[in-house]
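With one protein chain held back, the other chains of the complex are shown just where they sit.
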Amino acid sequence: MLRFVIKRLLLAIPTLWAVLTTVFVLVRVVPGDPTIIILGDQASEASRMELRQRLGLGKSILSQYFDFMGQILHGDLGRSLATNRPIVDDVLAVLPYTIELTIASLIVGTVIGIPLGVLAAERRDGPADWFARIFSLAGVSFPAFVSGILLLMVFSVQLRWFPVISSANAADPLERLRALVLPSVNLGLLMVAYVTRVTRSGMLKALGEDYVRTARSKGLPYRIVVWRHAFRNVLVPIVTVVGLYLGVLIGNAVLTEIVFNRPGIGKLIVTALNQRDYTLLQGLMVVSAFAIVVANILTDLTYGLVDPRVKTQ
Amino acid sequence: MKRHIFATAAILLASFATARAETVLNIGMAAADIGQIDPHRATTTQDKPVVSWIFNGLVRFKPGSASLETLEPDLATSWDKSADGKTWIFHLRSGVKFHGDWGEMTAEDVVYSLKRAADGKTSAFAPDYAVVESIEAVDPVTVKIVLKKPIPALLGLVANYHGGNIVSKKAAEALGADFRTKPVGTGPFQIVEYKSNESLTLISNPNYFRGKPKIDKIVYRFIPADASRDLAFSSGELDIVYGRQDQRWVERFSKEPGTVVEVVKPSELATLYLNEGMKPLDDKRVRQAIAYAIDRPQIAGFKGAATAVPAVSVVPTGYLGTDEKAKLFPNDIAKAKALLTEAGYPNGVAIKVIQTSLPTMLNSMQIVQSQLKKAGIDLQFEVVDHQSFHSQIRKDLSGAVYYSAARFPVADVYLRQFFHSDSIVGKPTAVTNFSHCAVADAEIDAAAIEGDAAKQKELWKTAQAKIIEDVCAVPLFEQLQVWARKTTVDYGYTFEGAIHLGPVITEATTKK
Amino acid sequence: MTAIPAPAATAATDGPPLIVEHLTTSIHVGSDRHDVVRDISFSIGPRETLALVGESGCGKSMTALSVMGLLPAGVASVTAGRIVVDGVDMTAAAEAKRESMRGDRIGMIFQEPMTSLNPVLPIGFQVGEALMQHHGLTRKQARARACELLERVRVPAAADRLDAYPHQFSGGMRQRVMIALALACRPRVLIADEPTTALDVTIQAQVLALLADLQEKEGLAVLLITHNLGVVASVADRVMVMYGGDVVESAPVAAFFARPTHPYSSALLAAMPRIEGEGGLQPIPGQVPTLTEMPVGCRFQSRCPLRIDRCALLPPLAAVGGDPDHRVRCWVRMDT
Partner (left out) sequence: MTAAAPPAPQPRRRLSVLGKALRNVGLVLGAVIVVAMIAAALGAPWIAPYDPDAQDVLLVLGTPDSVHWFGTDAFGRDVLSRVLWGARVSLYVGFVATAAGVVIGTVIGVISGYYGGIVDRLVVAATDVLLSFPQLIMGLLLVAVLGASLTNLIIAIAVTAVPAFIRMARGSTLAMRERDFVDACRSLGFSDFRIMFVHVLPNILDELVVMASLWLASAIRTESTLAFIGLSVPPPTATWGGIVREGFDNLLDGPWLALFPSLAILAVMIGLNMIGDGLRDASDPRAPQ
């Protein structure tokens, strides 16, 4: 298994390189530079030019590119243009938040999505099916910033169950968990539609399979037939969707992070882009692309766990 | 498992205990992140209040005011000026300590700081100090400043505002680029932690020369989404919040119990700069048509009377030298259309406008767009993100530029940065003259060296009249600053103005 | 080694383990009702094998599912008649009761060994699962019993293969596993729905021999569903031929092969390949009509060479050749 992981990581290197190069080119094509952020809007053109030189932005694109790649090869993400802080520090500071939000949202998405999907499949075309399908769609229809505010209005301001500012009491584990609830529900809702849908169609297929009939012929209660026999066979497509979503969540978390005032990779990427903090942006893209690669590896390893027919060496 | 619960309970109790012992002020700001907290570079709205908590100047704006008339002693206890007004001697307070272990503040730090502020490489405000001939330390508690020519507002240059903030020489030299996020000053609060995109935490300076602040800690949070910032304030997680410059916001929060909404000066002047270097705006009649097509009161009406007033001139109201009764163009659609026809555009004109996606600015511009449309002037937006906007308007790519700004409250700064030909975008000396305006150079330059206050005012007035007549720009409205606080918070002064765009948290500020 | 459940022989009743009386099963399409099994009756005694024969769609599988109580919910249901398994009236019983009978008193093996086993659960678990359910065995006990059962159906190295998954087995082996699974609780009735159709000919014989052996030892009543008359000849005691949901002929196996009486039976036999096979295959002309197109009266009339006007009325299942055990549903062939 270790060999499998190492092999996959090595295979990911060209992907990471391509991602980096694309980002490098794209951010330099976007108009604007970080000098306004650093010098403010009253600075003269001359002092901005001077700063550009100092930041190495005056060099040719190609030599900037080689500098950057050289740095990355040494495992150095460099320093932020805007704050001059080591990028690794910024990343490490927000990474736990991103990881906990991603995992919690996956849990929310599956805990809501799977039962909905199973219910919908069992009661195909019945009212429960319609409810499950429409409810699950609501999650994808409302932009995360709208649903987020609605959640805050009800659960934080009216009921006072959860804090509005997620990162306020980060040191206290219980508070931190409490602060995680709403954001993960908000982000998880996005996934519900897909999980419900995959579960429903998988279950519809599975419930029609011969082995389900076999299970019923054993006189097993319906619950057991559904969950032990049919559902176990739907895990593969569910894992596929969840794995794909790991990547989607990292990027889409930004809205949730903004609305719930959480730090996170997504928010940092958007800020870096808005400030034209090229080095920070590049560093963050390395991290997020790498996270997606890891997510893919985890997905593949999970296949081996849920389906005995898949072999992972 | 059980032990876990106990451990958690212990942590909870501990944090509860410390929370009680500490007075923490939570402040919510409308920004994704801090810009700069190096005082000589800090120009954005979210930076300035923080700078005012960390630093002192030789003199300071009285807390709660935005007016030059209120300047009072700060690090300097007294000052003398020579008869010709060119030489100033400042006597410093002794025994003032910088934050942390950075030692005592001396004349050397003051000299270093002012020189740093005057240097374009280290400061955003260097042009303001062009008039300074020399700065020197006479002895550890005396500083001498010699000017090239007398100016009326020298105290403003050494106030706790922009370049006048005094930094620790040792710290600035030792920290280098890191000084940007770990600035060291003498103010009531010092920075302990900066989390990008999240918050800035400051603790009280126990050695503050006016006494140890009653607030122990300030958590300054960056909450860019308006709605979530408002909700955090409503839920009591914030004590002070940056308000939306919007009538409905003020009304809603004024009604909320336990809340005080304060609408304060200075105002930011929103202006539409017309690029005279671009067709069809090179024709003065087209520019005049635009001026006639704009309905200033209506724009202020959209924004709401509580926070916005129609502009009075091309310089914000209340600045030293502002012509409060400048003759602006009235709203007259028929005249606008006639002028367009006269200029050879009977079917109207289209103007390409590079516009930021920043909602507040985009929203204001939508009103302008709609007004101009009635006169047959079609503003075609090319919406770009905020940095692209800043970059492209400085590359002279936009036909009209919507820009909103507050500056040091002397007409000279505003006039020079926005209307002097040296500041025309594209030049090495460029600042923010997007109009290519050059009609008032003589007056602006003359006023800058005019020793007589009345004559100086007259020159500035003429400059404003010329700029308005040439329609380099159409001033739109002025937007006041809006802040709200819980009644539990007492600033320790009456909050009427905020030269730092936000409340100054002083040693006297309390929270119940 | 483990508690072996009480053998079925000590069951409450002495009557035939399976009695079906006037069973009618219908499919519901909107408000329409179509009978897919019409008024069929039979009983099977211990160690007896009744073969249900017919083309696909004739209702034989529906009969089996009706007996098992596994008709697709909301689509098909038993609308008349009675099914008595081991003395329990399944049609009158609540679903919970039926559930407790299934897999315990009555077992079933299916046509497709490739798909009838759950691909993601280990074999041992699947075989022992019913024992945990019906007899309260622990996982460990069930596993030990599963091992015995697999040995019994002659799965080689059974103990080592308890944790293997279905995809690691061949088709024949899987069908053995299915048999072990169906017989785990020592039921009195076994329904075998085309148990060998999907297997190679040599394996077919092995599996049939195994089934016959187990039937003898356990005293099983077997309802064999097949379209293969060769299989019928080798294992069945009695035959029932179904067409369009009706039983058209019912006879002891010897009598049936000696004198197939219903025109459909004759056609079926004619269509069967024989070793001597000189006569060639005689395909049955036409197709089975769809449910909505079923003719009134005798349902075979549209394809029948002997059709007479009276066929528009449904003939009764009547004795033929004076043999009360050999009955046929045909106006032309029945004794008058």
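Each chain carries a letter (A, B and C) given by its place in the written order, and its residues are counted from 1.
FYI, contacts are C-beta pairs under 8 Å (C-beta built on N, C-alpha and C of every residue); 3 or more make two chains touch, one makes a residue touch a chain.
All of these numbers come straight from a predicted model, not from anything done at the bench.
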Full-complex contact with the absent chain, from A:108, A:151, A:220 or A:289: A:289
Touch criterion as defined above, residue of B:134, B:254, B:363 or B:488 at the omitted chain: B:363
Residues from chain B at the interface with the omitted partner, ascending: 225-227, 230-231, 248-249, 252, 298, 301-302, 355, 357, 359, 362-363, 366-367, 369-370, 381-385, 388
Those residues of chain A which, in the complete complex, touch the missing chain: 14-16, 18-19, 22-23, 26-27, 29-30, 125, 133-134, 137-138, 140-146, 149, 153, 193-194, 197, 201, 205, 208, 244, 247-248, 250-252, 254-255, 258, 266, 269-270, 273, 285, 288-289, 292-293
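Operating definition for what follows: only the chains that are shown with their structure count from here on.
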Chain contact topology (line, ring, star, complete or other): line
Inter-centroid spacing, chain B versus chain A (mean Cα positions, whole Å): 37
Shared interface positions of chain C, touching two or more other chains: none
Residues of chain A touching at least two other chains: none
Residue ranges of chain C touching chain A (in the complex, touch as defined): 68, 70, 99-104, 107-108, 110, 112, 115-122, 126, 129-130, 133-134, 165, 167, 178, 181-182, 184
Residues of chain A defined as touching chain B within the complex: 30-34, 36-47, 49-50, 83-85, 90, 93-94, 145, 148-149, 152-153, 156-157, 160, 163-165, 167-169, 171-174, 258-261, 263, 267-268, 270-271, 273-276
Of all residues in chain B, those that touch chain A in their complex: 8, 11-12, 15, 26, 32-33, 35-36, 41-44, 120-121, 124-127, 177-178, 180-181, 194-199, 219, 221, 223-225, 227-228, 231-232, 234-235, 237-238, 384-392, 394, 405, 407, 417, 423, 425-432
